[in-house]
Structures are given as C-alpha cells and as structure tokens.
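The complex appears here minus one protein chain, its other protein chains still in place.
Up next, chain A:
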C-alpha cells in the first residue's frame, strides 16, 4: 500500500503513468503499423488466391494458388483461435530468437503483432469481398493489370470498411498491450500490476483506466470520422458539392 497523502504521491503517479502511456502508445503504434502492412497483404492474398480470384493460378499454377490460400487460411484461423495470454507465453522463445530478449516494451511488439495480424487480415478479407465483382470487371474491361485492380479498385473501394476494421483491431491491440504488461511488457498494464495489484493503489488503477479509455475513445472517434469522410467524399470541395441538392434527373 502506498501512502496517497505523501506530497510526492501525485507527482510520482503522473510521472509513472505518463511514461507508461508513452510506452503503450509506442508499443501499440509500432504493432499497428506492422499489422496494417502485413494484415493488408495477407488479407489481399486470401481474396485473390481464392477460387475465381484474380490470382487463383499464380505463375500459371492452380495448385500453387490453392496451396497459398489454404496455408494462409490455416495460419489466420490458428492465430485467431489461440487466446492471447497463451499465444504470448508460447511466443517467448520466438521473440527471444528475433529480438534477443522476450521481455520489455519493444519485445512485447512481437506477440502483439502476431495476434493482431490474423485478426486484421480476416477483416481485410471480409471488406474486400464486399467490393462488387462488377467493379473488378469494369477495371478489367479497361485493360487493368492485377496490380491496378488491387491498388486502384479493390483497396480504395474497401477503404471505409478497412478503416473501421482497423479501428476495431487497434482497440484490441490496446487491450492486449495491457495483458502484455503483466509479464514484463511495460506500459500501462505494467503500472496496473505493479501499483494497482501488488500495492493496491486505487488511484493508480483509476488513472490507468481513464488513460486507456481515453486512448480507445480517441481511436474509435478518429476511425469513425475517417471512415465517414471516405464514404461521404473526401475533399472539402466534394463535401460542399454534396450540400447542393443532388442529382436532377436527365
């Protein structure tokens, strides 16, 4: 138990929480960056290598496309079905192999990313499947390459859904980052364990909760706003044009 009437109590609390918040944001930020890249790549591959997809037979080999698809599906399903707490522990040797250490703020990025990528990849896959085949066909009729179809049609058209899905992923990552804290991953979870649990300080717990809620709220708000902006038209000029009564008939 810490003495909350100590004059150093609040300054200490804020210094501790401030530093931990920085660690959490760093952890979450790097994880999300890696997740965005890897999850998008895997999500796209899941869609295009599926039956009837534009890459169902890469290098002319249908079997190869099938294999890639099946393996990725398996990896994503596996990653999503293992509870994070267990995944995190199971990955300790792997993390040590990659980074030389399994504990600490940076090391925690490995299990976080491994957990978040399958989650986001599945969301990417679902969002891309929402894009109408007609749009791909229109692209093909214009002579688009597969790369054009992915970069100019599939991803931009799915973007509003992707952003919302990414927001959900981000919130989960914040959640997981607190769990990582319990086994020495630093950040706000670590503060909650060391001060809140081991030394039972209600003030620490409350402040940590407030900060976490604030982070999640910011993420949600930002994601929702961006997605809405995408759906309604991105540029200011387009939005003012939207204010004009739309679409008089021909």
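Just so we're on the same page, contacts are C-beta pairs under 8 Å (C-beta built on N, C-alpha and C of every residue); 3 or more make two chains touch, one makes a residue touch a chain; residues count from 1.
To be clear about the criterion, contacts and distances are computed from a predicted model.
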For this session: Choose one: "Electron transfer flavoprotein subunit beta", "ATP-binding cassette domain-containing protein", "CheW-like domain-containing protein" or "Quinol:cytochrome C oxidoreductase". The correct choice is the protein name in UniProt for the chain not shown.
Result: "ATP-binding cassette domain-containing protein"
Seminar exercise, completed: Contact with the hidden chain, among A:32, A:128, A:153 or A:191, goes to A:153
For this session: Give the residue, chosen from A:75, A:92 or A:144, that touches the chain omitted from the document.
Result: A:144
Problem set entry | chain A, residues in touch with the chain not shown (by the definition above) | 132, 134-135, 137-145, 148, 152-153, 156-157, 159, 230-233, 237-238, 241-242, 246-250
